[in-house]
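Everything on this sheet refers to the single structure shown next.
Apart from one protein chain that is not included, each protein chain of the complex appears where it belongs.
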Amino acid sequence: MTPNPDHLPGLDVDFAGIRLKNPVLAASGTFGYGSELSQEVDLNTLGGVITKGISLRPRSGNPPPRIVETPSGMLNAIGLQNVGLEAFLKDKLPYLRGFDTRVIVNIFGESVDEYRAVAAGLSGVEGVDALEVNVSCPNVKAGGIEFGTDVNQLKALISILKESTDKPLIVKLSPNVGRIADFARAAEEAGADGISLINTVIGMSIDPRTRRPRLANGTGGLSGPAIRPIAVRMVWETARAVKIPVLGMGGILTVEDALEFILAGASAVAVGTATFVNPRAAPDLVEGLRQFIARENIPHVSRLIGGVITGNA
Amino acid sequence: MTPNPDHLPGLDVDFAGIRLKNPVLAASGTFGYGSELSQEVDLNTLGGVITKGISLRPRSGNPPPRIVETPSGMLNAIGLQNVGLEAFLKDKLPYLRGFDTRVIVNIFGESVDEYRAVAAGLSGVEGVDALEVNVSCPNVKAGGIEFGTDVNQLKALISILKESTDKPLIVKLSPNVGRIADFARAAEEAGADGISLINTVIGMSIDPRTRRPRLANGTGGLSGPAIRPIAVRMVWETARAVKIPVLGMGGILTVEDALEFILAGASAVAVGTATFVNPRAAPDLVEGLRQFIARENIPHVSRLIGGVITGNA
Amino acid sequence: MRTHRAEIRERRDRTGPYRSLVLDAPALAEAARPGQFVMIRVSDTTDPLLRRPFSLFRADGPAGTAEILFRIMGRGTSMLDRLQPGEKVDVVGPLGKPFPSLPMDEIVLVGGGVGIPPLFFYAEWIRGREPARNVHVLMGGRTKGDLVAREEFERLGIEVQAATDDGSAGHAGVVTDLLRPFLGPSHAILACGPAPMLKAVSEMATKSKTKCCVSVEERMACGLGVCMGCAVPVRSEGEARSYRLACTDGPVFDAEEVLW
Partner (left out) sequence: MRTHRAEIRERRDRTGPYRSLVLDAPALAEAARPGQFVMIRVSDTTDPLLRRPFSLFRADGPAGTAEILFRIMGRGTSMLDRLQPGEKVDVVGPLGKPFPSLPMDEIVLVGGGVGIPPLFFYAEWIRGREPARNVHVLMGGRTKGDLVAREEFERLGIEVQAATDDGSAGHAGVVTDLLRPFLGPSHAILACGPAPMLKAVSEMATKSKTKCCVSVEERMACGLGVCMGCAVPVRSEGEARSYRLACTDGPVFDAEEVLW
């Protein structure tokens, strides 16, 4: 544990209307509900924690196997297992509230109504700083098409959520689309306060011996260093297309990785799969960033945001 | 060199109207024009060779750096450097004709007219067995939108090419789209004889020290094992959506990898980046497949195509 | 703090593809209880990316060492096998819930292959603390080489009854063939091994009303309860499906709870 979890000079950033003491968050679904890693991570040291995705009712998730390793990455098909809104508010949120860090609740639903109910249920709740809307969930009513892969559905959903809650809305985009910037712009127009990307890339792995997919679900979401170049590119394309801030993620392990996202235009970054490899990945990244800006004499990390030089010298 | 390059029993497959002695091809852009690896690979042992992409006139390509390594993958921005149609026919094709293997010419253009001119120029040419149409090229006239990321442009292009050449047309799809199956269906409807996928995934890598992209071009195409789960998923989605055969590729290194693609629905596979790691990757794969079907008592490799079991047992 | 940078004190080739490593990790050795496991990073590159889970085979608090015993299965375990004394590995642990304390006089340990390590740790633990208890070991495997740590059990004064599929040692058959005499209310079974074996043991235990705990193996990404990857289907009232996490709710479960 870092002895002094106070705000570090030069690292605080504004993001989607909230102030983060530093630009490092724990990514949704890779940090549980925040309490599981209490022995390894002092939550006071993080910019924020994004919870596992919350739906209106508890969900039991997919049958195992739910994960499989791939070259420099992993596929997961957890099936959005979660305790549901009520248990989250009762059993999980109080713990998170005990720390000086931002709490962002990741939400999803299988219909516009479910999304709205979760957003409304978190509206006004003390200790919830923002909502991250996972739009990679299939719209069951619209025949299973993901909200996040149809610009019109996305726009409609965000507009409605914007009216259902007083919390800042961060829209977490699916990378499984053609032009990511179109979706970011749609979210922005619909009132999003920030964009978060990337979620996992849909993938599949087959075991030639059993001739079955290695995940019981068939396909799953690819995360980890393998997707980092894709994520950096999408952050870069998105940051140039919208005015609202971007939270970048996808395969971040080290300070260098995080800097790629920040230079590409991310105002903050989230650490996902890296936490599985190193439970202290997120706090180590905060410390690494602190050392980096000190060593390089950079007065404030915000100076680096979008700082990639793409023209000729 | 394999001493006996004859057709191996149990490995020959029909693909897009041509017969391949085995289902292993060298992927475009990773095997030059076929002559460069003459010391390592006896071309007679391969199902086929797909040439580096050919345009109407020679292209000098992008400035260096053109490649950068990423976790379990690499980004390239070669910029489609090639000798152009004329020099290809004069200087490169005669060498390839000297072998008992299929020659597939990868073609591209920046306008429908350029595509058509290349396809027409290869029409009727002896020793060219099929054309692979790289549709990941930006349509300069339509403002830089890639032919392969717009269903209507794709359909129009393939219809025209179908009329311009007597060769089987294999359409090589871009993975940088939302629903790959829509594009495969569009190509099929327009007359494509086969689908080839995946091309590289657009990515970016930034050097935090220089704050510049590691590729002079800014972005590049991600290939190698990192993208394999994405490629297998797209082959699976595509093979179920169309009746024409699918050529699968993306991160294949080993026999197990190739089997994933075949089980997912690929009638043949192509070896790309693996050739850089092991110049004998393609012939080694042929031998590995031969051993696999012998060991597993599989009478013919075609029995495995699309054989993934996705329901419950 | 459960993260350790442990130096390898000793490595041992055991029968067949089995190996063991003694790790210098005082905090881990102190905290570890039988049934718990560790997550080890086998490479500092991103391929393979994930840690690998291994049960604790032994922990010596005063000496500050913890030991694992593993079978070479694939890439990760092959890399682990290449490590030499003096080199360091990243270890997270102890993780998971240990075997519960049980009041029964007759403790029956049933396992095979890579299921043996946690059972041995339990045997050594109970021998040191409650020597009055009777510990029985029923060990199964495909062949003789799978009867790992047999001498270690015997050195504790515990008799090992063995069964091998190929009859190369002990009874020719499966380990559950040996279980019948050890059923009943005065017995408690602790089992660890392949799922079909655990299922068979569980069924015999349930029918005979014998208390039974199983330690299950499920693919894990984090080992820490944050990824929800290691779902174990469990019985539940009402709901269609219900899962618990092998890494934090287990790996030890009451046999009655698990849905095989």
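By written order: A, B and C. Residues from 1 in each chain.
By definition in this document, a contact is a pair of C-beta atoms (placed from the backbone, for glycine too) under 8 Å apart; a residue touches a chain by one contact, two chains touch by 3 or more.
Here the structure is a predicted model, which is why all the values come from computation and not from measurement.
Of the candidate positions C:E7, C:E30 or C:D47, contact with the hidden chain is made by C:D47. When the whole complex is considered, the residue among B:E69, B:E86, B:D100 or B:D113 that touches the unshown chain is B:E69. The missing chain lies against chain B, touching residues 1, 29-32, 36-37, 39-40, 52, 60-69, 71-74, 76, 78, 81, 224-226, 253, 273, 275-280.
Those residues of chain C that touch the chain absent from the view are 43, 45-48, 75. Residues touching the missing chain, restricted to chain A, are 71-72, 225 (touch as defined at the top).
Throughout what follows, only the chains that are shown with their structure count from here on.
Ranked by how far their CA centres sit from the centre of chain B, the chains are topped by C. In terms of Cα centroid distance from the overall Cα mean, chain A ranks first.
Centroids built from CA atoms put chain B at 34 Å from chain A. Residue positions 46-47 of chain C are each in touch with at least two other chains. Within chain B, residues 71-72, 225 each touch two or more of the remaining chains.
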